[in-house]
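The other protein chains are all here in position, but one chain of the complex has been omitted.
What follows is subunit A.
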Amino acid sequence: MKALGREVTIVMVEDDEGHARLIEKNIRRAGVHNEIVPFVYGGAALDYILGPDHTGDGMSDRYLLVLLDLNLPDMTGIDILEKIKTNPNVKHLPVVILTTTDDEREIKRCYDLGANVYITKPVEYESFANAIRQLGLFFSVIQVP
């Protein structure tokens, strides 16, 4: 998967090791072979996306896709989403919310903040695999400016 001829890096912010492994396996099974950079903590992920000073300076020319879990041990995914989408340098990065809850208010909140896709992690494995495969389709249609 490329954007303007450059490889897209997948940033996966997921504290549950099992979920991270399942997501990775299914992404690979869907035929996506981009580099996946995993983060367990929101703080470290923000360091990576916005730079160590969290200003986003000099980070605008990277091609990242953010897979974001909402419930992280050190901060909420909502905080991370807000920080990304309010930073002029990185707000163009597509963000996919991947979480276990399907609370309507939360889904609306995420879209309001600028989330591109919201995917619920279902308990039934088949639908989970489907969701990830859809994510693969999403990968193939994203346009990174």
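By our rule, a contact is a pair of C-beta atoms (placed from the backbone, for glycine too) under 8 Å apart; a residue touches a chain by one contact, two chains touch by 3 or more; residues count from 1.
Everything that follows uses one rule, which is that contacts and distances are computed from a predicted model.
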Pick from "Imelysin family protein", "histidine kinase", "1,2-phenylacetyl-CoA epoxidase subunit PaaC" or "ABC transmembrane type-1 domain-containing protein" the UniProt protein name of the chain that isn't shown here. "histidine kinase"
Chain not shown: contacting residue from A:R21, A:H54 or A:K108: A:R21
Omitted-chain footprint on subunit A covers residues 16-19, 21-22, 25, 40-41, 43, 71, 73-76, 79, 99-101, 103, 121-126, 128-129
